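The complex appears here without one of its protein chains, the remainder shown in place.
Note that the chains are named A, B and C in the order they appear, and that numbering of residues resets to 1 at the start of each chain.
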């Protein structure tokens, strides 16, 4: 961590500050320039509150040299983390495809879709039981009933289940779910993250609509710092001013996160683009740049879907996408 | 609501769709062009799921003509809502100033600050007991103890209290708090919004880091649709690529929201700019364009604040800001 | 085009407006709702000024149903455009790789790089002679001398040349250049676009830092409407708040633009990411989602590059990237 002090800082003020840093167990290196004094802090600065420092009258700016995330940091954990999701491995070269409808709508719909995606090569089933919707008047999901139906679909097909949680009070309902998803809008619901950190379930953490990669990693750190290190990150598009696509799919985040962290990274082309016609090319692209898994919306009859129909594939389209993805996997 | 159909839509498909709209109680107006057919829907379309429509194969695009928010909509409620916040009125021409530290740190700090901001003219006390921090390693607030200290400060000064909630399980702790704040990161924590909608407390709802005004209003709608119509909106800066300021203060949102909704709108220059030197000019600007209240960070000794020190004023600086704000109020 | 009129519009005002639309040769379809009247305009609305309409007192909103771009629009030109770039074809299934240094620095550097990238499989040479730099104090390019050196490198290797123009006065200097590049910062330098529209050179038009795809296409339209239809679009990253990567590489723009337009689309992973370690995975991803060409920075000795060194590959690294790209091409 590097702090640049203002010209106006007195020797006494600087000495006080240096003393305080040393009290925190840091080694301090001071360098005086014509326009400013620069202080380098050496040691474990992750617990130093950068905003507090920036508030000091004598400080011009503070920059972190080392990342503020620790447990998620590849520097301290160089090997890829591999996460067991109900028998399906994600990370470390293992590749998974989670497919299914945006929302669970009925027993027939979810079981039919589960069979279809399994036939096409999906290795996990996704489906929303609790749905975060922008409008209180939109369909909010089948809730408990949806969880039950997902577990029925698992019993029939053997596919492990990934589904979203919105409230820590619901954690007991997820006891038999294989992967608990935290949606983009809850990426910084720190209370939910801490509660999930006390479980031992794999957590699929989606990047927030305007979250930086660093913030995504800090949210993973919230879960990990409570003891649960089974975190899977997910790039699902960020908000920009572009309107032809629903979001902007930040695919560079996949190899970039792989440099920064040992956690697996999943890509969700369905939410990222919001357009059915883009799923095939963007699934291939996400696979080509190293995604550890894909999450793709498939609906037996997209036109009747209760939500997000525009971005769902039919099972036939999904089959074709799987073939293309497998070709890309073949050359990696 | 206007739906544009693709060239490829057959007469039968169009008739089916029109029939379905009519079943929803909507009047349908069809207009055929050279390149497309346009369908206008007349009636209450707030419950139509726009994304579902966009997923239909025969549909090119769908546009809402009327806003999806109802209870918050000024069209259906032309008079300003006035909210009683522990005796202090906000909205409808009433003006309030909420001041206090980012975090409650100690009895001495919060009582000293409460007295100082009251002397300077503040009408409410703000202070964080539960703190949403990006890093799990940063100070997370005094929690229950912080709530107690805020209530002590209220007992001493008579200032009503506004403080942030992060978890619906904590609602009972807020029984004597006057205004419950929902932070930017929880603006779309829909479970929390619904739980607060079942209380009768005034709710100060902060705009999310990348939320549109429409989304802010839809989140207000979540609270209101559960029965609690005491919602105060807050502009606190949105995320852009600019780095000199912490966020970009979207002051146009103040008069724009006043056109769209009858709810009061508060401005928070401290979080919006993150720079102490900008608080005075931006408080004046926010007042000049019609903010119903300001929320300003004041700390007896900003350099020692546990969090957000860089943006806190000293009581003396705050006094000066109040004088300038009052001058602006004088000419409105 | 659809115009929604306000409640307050009188019959006379509406009749006047309808009459004016009919004078412009448009067919008008009127539909009255409870809250508003909707007017659908049928015919060629590309020359209607949407902003002028929005200014009319009786109008609530105006939406274009058809795109405002015409010559670039795939609807009116369904076949892929193939552009001959000094013998190398781009578009319509042909694939090219433009490689070379950010800036031309010396005869030795550019000739050495040209040979190296040709050996590795590049089909065109890129290199900056005129350099748009944020700071007037940064290196501005070798200018005329740089153009000469590029042409020498072409003479030696046979590789066609792509290089950037910043000023219409320089067009004569580009007489022997194969593809003229317009940089992101000049994407809406409409005077330059019009001047290039009067040449018959292939133009590589880079997307602006915060340009939408529609704006990129409208800028292509500026060139095409002057007579030059040899336009190649280029995605080079857009500005977001993310900081780990220099820009956010909007790869979805590649298949999306392919739906909207018949023009070829190039991807530039070097500028989009600003990080050497991301070039390989993002080149593979861009190829996988259908880019017609890639533009990649290669420098014989990246550490000494005058500009953009951080994102340049060595010739050896580039060779490896080419191998991976070719594998991806093999499965398309």
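What we mean here is this: a residue touches a chain if its C-beta (ideal position, glycine included) is under 8 Å from a C-beta of that chain, and two chains touch if they have at least 3 such contacts.
Since the model is a prediction, treat every value here as computed from it, not as a measurement.
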item: Interface partners of the hidden chain - shown chains only, full complex considered; value: A, B, C
item: Hidden-chain contact residue, picked from the options C:21, C:222, C:249 or C:318; value: C:222
item: Hidden partner chain, residues of subunit B it touches; value: 210, 212-214, 238, 240-245, 248-256, 259-260, 272-273, 275, 277-278, 281-282, 284-290, 324, 327-328, 330-331
item: Residue ranges of subunit A at the interface with the undisplayed chain; value: 2, 4, 27, 29, 31, 33-36, 38, 40, 42-43, 60-61, 63, 65-66, 75, 239-241
item: Footprint left on subunit C by the chain that the document does not show; value: 46-47, 49, 51-52, 54-57, 68, 132-139, 166-169, 185-186, 188-191, 194, 209-210, 215, 218, 221-222, 225-226, 239, 302-303, 305-312
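Basically, only the chains that are shown with their structure count from here on.
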item: From subunit C, the most remote chain by mean C-alpha position; value: B
item: Chain whose Cα centroid lies nearest the overall Cα centroid; value: A
item: Self-contact between copies subunit A and subunit C, residue sets same or different by half; value: same
item: Intercentroid distance (Cα basis), subunit C paired with subunit A, Å; value: 31
item: Where subunit A touches two or more other chains at once, by residue number; value: 210
